[in-house]
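Every protein chain except one is present and positioned as in the full complex.
Lettered A, B and C in written order, each chain numbered from 1.
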Amino acid sequence: MDFRFTDEQTMLGDSLARTLERGGDAAAVFELGTGAALLPEEAGGFGGTGPDVLMVFRTLGCAAAVTPLLDSVVLGAGILAAAGEGALAEAASTGGARIAVALDEPGQRYDGTVATRADRGHLTGEKAVVHGAEDASHLIVLATDGLHLVEAGAEGLAIRSYALIDGARAAEVTLKETPARRLGDAALLDRPMAAAILALCADALGVMETAVALTTDYLKTRKQFGRAIGSFQAIQHRMADLLTEVEQARSAVWNLAGHLDAPDRDRHVAATKSLVGRVALQVAEETIQLHGGIGMTEEYELAPLVRRLLAADARFGDSDHHLERFIVLGAA
Amino acid sequence: MDFRFTDEQTMLGDSLARTLERGGDAAAVFELGTGAALLPEEAGGFGGTGPDVLMVFRTLGCAAAVTPLLDSVVLGAGILAAAGEGALAEAASTGGARIAVALDEPGQRYDGTVATRADRGHLTGEKAVVHGAEDASHLIVLATDGLHLVEAGAEGLAIRSYALIDGARAAEVTLKETPARRLGDAALLDRPMAAAILALCADALGVMETAVALTTDYLKTRKQFGRAIGSFQAIQHRMADLLTEVEQARSAVWNLAGHLDAPDRDRHVAATKSLVGRVALQVAEETIQLHGGIGMTEEYELAPLVRRLLAADARFGDSDHHLERFIVLGAA
Amino acid sequence: MDMSFSPDDRAFRDEVRQFLKDRLPARLSDKVRQHRELTKAEMEEWHAILQERNWLAGNWPREFGGSGWTPIQRHIFEEESALAHAPRVLPFGVAMLGPLLQKFGSREQQDRFLPRILDGQDWWCQGYSEPGAGSDLASVKTSAVRDGDHYVVNGQKTWTTLGQHANWIFCLVRTGPAAKPQEGISFLLIDMTSPGITVRPIVLLDGTPEVNEVFFDNVKVPVENLVGEENKGWTYAKFLLTHERTNIAGVGFATSGLAALKRIARAQVAYGKALIDNPLFAARVADVEIELMAMSTTNLRMLAQAAAGHAPMAESSMLKLKGTQIRQAINDLTRRALGPWALVFPSEALEGANDTPPPGPAEAAWATRAYLNNRKLSIYGGSNEIQRGIIAKSLLGL
Partner (left out) sequence: MDMSFSPDDRAFRDEVRQFLKDRLPARLSDKVRQHRELTKAEMEEWHAILQERNWLAGNWPREFGGSGWTPIQRHIFEEESALAHAPRVLPFGVAMLGPLLQKFGSREQQDRFLPRILDGQDWWCQGYSEPGAGSDLASVKTSAVRDGDHYVVNGQKTWTTLGQHANWIFCLVRTGPAAKPQEGISFLLIDMTSPGITVRPIVLLDGTPEVNEVFFDNVKVPVENLVGEENKGWTYAKFLLTHERTNIAGVGFATSGLAALKRIARAQVAYGKALIDNPLFAARVADVEIELMAMSTTNLRMLAQAAAGHAPMAESSMLKLKGTQIRQAINDLTRRALGPWALVFPSEALEGANDTPPPGPAEAAWATRAYLNNRKLSIYGGSNEIQRGIIAKSLLGL
């Protein structure tokens, strides 16, 4: 029983935190070797374990940093590595290539239904809410027969991009007889998707920690009716409940990190995403409420955190979706 | 739009409350004409409307009085009246006859499954948790072909009685070729059952009001850390939430009382029983917690109230059962 | 006991429905339904349509040009308006300042200001809150110093809703030193075009500039714009806070929001099944619907009491609390119903740089925005924490 990180993990986390504190951008994050730390050794990286993902994304979440690491490296390079595309995976892990992964389709809600079809090396279909599509050098596209690789600017590829609530951008992607190369079965997705959900949950944990710290600070310093708001007992008890829930989320993230390559991984994915999603929404709503009016404003630093928490729940299946997955897995 | 009771209803409620306060028992309650107030005019009573049921049972609940009125009159006499058995219905309404209604069966959970069979005027089967069976002069028994009347002491009738958490008694009832007279279809139950659920919810409302008043009183008078417990803000806010929920329960009971004979009665039955059941459990748990240790003891007057609230949820389908009924009714 | 509306009230409801059918422009109701921002002109347009029928000031007596409606009639109007997606009547002039001037204003003030509220010449906003004060309204720092026949006002107000459109603001200002914070406060009417006033919009979580900061730098206000007596302003402020709370529960908004939620949940499909048929989601929707049924009745019970002359305090705080919880729960479920589409940033999607429609289901464009914007419901108008305090106080008296 050992909950400690390795020295390497701790060092990476520390230098990542320092880089972000100094305002380092995505390029600076890649320069630290963060991408390689998220890639398994057999694919040319030096990590990619549950604790690696936890350390990196919790740190990113704490700083509310917007990077392509989840989509391009954990998911994109993860799939490529599993498909034996080592060179491109490594390029993605250093930031040299940028991968977007197109899974969802319009009219579909977390159920993985896919209509995009491959026909003699060409894809036709529509993909929805594809994160990072406009900046991608490559797209990995899920079609009925498995995963395919599409290059940016390929024929018949149309990208309509828009902003997301968490500060990232996504796009509606249309493929019309677009040239593509098949990577393999959809099962290649399994481990990278589990790692991506861990990344998302660890990121949300970091965001929650920052949101709670911000709130604590506010409650200690702001006065109302002549007293610090945090001295009101009703507020104290609500903060205590909130902290207890965040502690639960922390343990849930640790659970998934510790079981990312265990036989019962899927059960932990469902449990962790369900619990973290629920707590993320609670933290979002309570931290706004405990701040009062200022918590509603865009100019205060809570705003992007709150929206990022909403996004964490909404992506890759929300709290209820994973609760139902957990039930199905338990019954099986 | 008029939420007021008639003068007759108010007078009956007042005298019932006074009688109970003076320690009046079930006989004293019958003497006031309470039973007749619960029976429709066409069956020889002078009431039986939603507001009548509300007034009587809320008052009984406030005093936590144990009486056979729900089982013997609202349900029993209600069925008898609907079946055209006016004389027996009237006898039940004055306390001269005592009716127990046997619906549930072992191994069944709120779904109304019935295996008891009638064969040429004789019933064979098992009935579970039959309230008031041991004191009954007559049992109304639900069998596969409808409702039947069985007299106490009839051949093949066995009654095994035990105490319930709300202070009433129930029994496991076995019928073995027991002589019975058919009253009619199971549909005779519909209106009496809706009225019984209103009675149960109104009773629970009265119980909640007393439990909350007891708690309020305790919080105002008991001191801890040198202050009245009720002066602690966290406690105040929880009481405010609790009162708000009780106000919701009150309105839900009013809704059912106002729609007991309306076309959308069933929807109100489901909504009210679901909401009242949920709030009843919350009041039970919160009033114990707000009292602390004393609230756990049998000798303090909260104990029977709490157990009666649990019983209110558990009887005639619990909160979730009626939530699902509400969904089904809305989809239909 | 009779839970249905009286024949008169039913007739009135039919009249309101017909009026909304005839006179509410689809141009406006479409925007309201989609939670899009109305322009100033659009809000004024609706006020004018209402005033033409003498229905703008439902809460004013006829002698002041109002509709003279009963509490039940006002409730019917508000509920039907919400269900029809009519723009709401702006509360600052009609619901707030109007009754205050009618009770505490001078005859001159009544004659001067009330007609201009009705005919749309004046757009009022509210100057109560100050930075850092939160729910503690009595901690007013904005000062008004008497100088001849003027007050000179200095300070800052905040959370001034739609103040960017206003030409008048009513303010709490400090005119005297205070033994207790509630003393020494006065109630001033200030022309927003006066020199020294600056308005700065505050962008909210959802990307909309709905509220503002208002700065006062040596603003001269004629003494005749003082309402009532100097240093008695807290009494008038409290009147506003406790009065005119008929629509505090927002039953109409909740009802139309619930209908929209169900519509979306019927359209969203997962695993070949409409989301509304998912037992867990259906249970969450049913729970809130059952709560709304009960709260509607609490609201009607209170209206009946109000019609009978009672002014319930704790009950109205309970309505604020529960009404807020229900509306926020509906907003939350609506956002959740849209699954991945709820990730789209609402502001850009709605007022975005290009003309293409936003991605995903039509509702995705507003669901997250409505959710974010309505987090305010439990903060403004006396936060839910303040309401809990009022309820506890009225019960426990501690």
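Here is the rule we use: a contact is a pair of C-beta atoms (placed from the backbone, for glycine too) under 8 Å apart; a residue touches a chain by one contact, two chains touch by 3 or more.
Predicted, not measured: the structure shown is a model, and the values here were computed from it.
Among the chains present in the display, which ones are touched by the chain that isn't there?
Hidden chain contacts in the full assembly come out as A, B, C.
Among A:L103, A:L164, A:L219 or A:L309, which one is in touch with the chain left out?
Among A:L103, A:L164, A:L219 or A:L309, only A:L219 touches the chain that is not shown.
Residue-wise, where is chain A in contact with the chain that is not depicted?
For chain A, the residues touching the absent chain are 1-5, 50-51, 216, 219-220, 228, 230-231, 233, 236-237, 239-241, 243-244, 247-252, 254-255, 257-259, 268, 271, 274-275, 320, 323-324, 326-327, 330-331.
List the residues of chain B that touch the chain left out of this view.
These residues touch the chain not displayed: 104, 106-111, 128-129, 160, 162-166, 170, 172, 222-225, 229, 234-235, 281, 285, 288-289, 292-293, 295-299, 303, 306-307, 310-311, 313-315, 318, 320-321, 323-324.
What residues on chain C make contact with the chain left out of this view?
These residues of chain C touch the chain that is not shown: 279-280, 283.
Assume only the chains that are shown with their structure count from here on.
Among the chains, which is located farthest from chain C on the basis of C-alpha centroids?
Result for max centroid distance from chain C is chain B.
Please work out the Cα centroid separation of chain B and chain C, and write it as a whole number of Å.
Taking the mean C-alpha position of each chain, the two centres sit 42 Å apart.
Considering chain C alone, which of its residues make contact with at least two other chains?
385, 388
Tell me, which residues of chain A touch at least two other chains?
Each of 234 in chain A touches at least two other chains.
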